[in-house]
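Structure incoming, see below.
Note that this complex is displayed minus one protein chain, with the remaining chains in position.
Let's turn to chain A:
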Amino acid sequence: GPLAERRLLAVRLGELPAWLATRQLSAQGLLGGARKAWSSYYNKYINVKRGGPAGISMLLAGYCLLSYAWSYQRLKCHRWRKYH
C-alpha cells in the first residue's frame, strides 16, 4: 500500500527517511506510536490463553541489552586487552 500507511517492518531500508517524514513526530504522535507498539507486542506474546516464558523473557533480554549499552562507557575501563 501507500508509504504512509505501512508499518515499520514493511518499509524497505531505502524508504526509511521518507517513511519517517510521514510520521507525526510530535509528543502526541510519539506517544501514540509507543502505545501502538506496546499493544501489538502485548497482544501477540502476552495476552494469550497459553503463553510461555517468551513474552517477558524478550522484555528482560531487551532491558539487559539497553542497560549494557547505557553503562558501556564505564565498562570500557574494565577491558582485559590493551590492543583490539
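As a working rule, a residue touches a chain if its C-beta (ideal position, glycine included) is under 8 Å from a C-beta of that chain, and two chains touch if they have at least 3 such contacts; residues count from 1.
The rule is simple: contacts and distances are computed from a predicted model.
**Student:** Given that one chain of this complex has been left out, which of "proteasome endopeptidase complex", "ATP synthase subunit b", "Histidine-containing phosphotransfer protein" or "Small ribosomal subunit protein uS7m" is its protein name according to UniProt?
**Tutor:** The record for the missing subunit names the protein "ATP synthase subunit b".
**Student:** Among A:3, A:16, A:30 or A:61, which one is in touch with the chain left out?
**Tutor:** Reading the full complex, the residue touching the unseen chain is A:61.
**Student:** Name, in rising order, the residues on chain A that touch the hidden chain in the full complex.
**Tutor:** Against the left-out chain, chain A lists 34-35, 38-39, 42-55, 57-58, 61, 68, 75-76, 78-81, 84.
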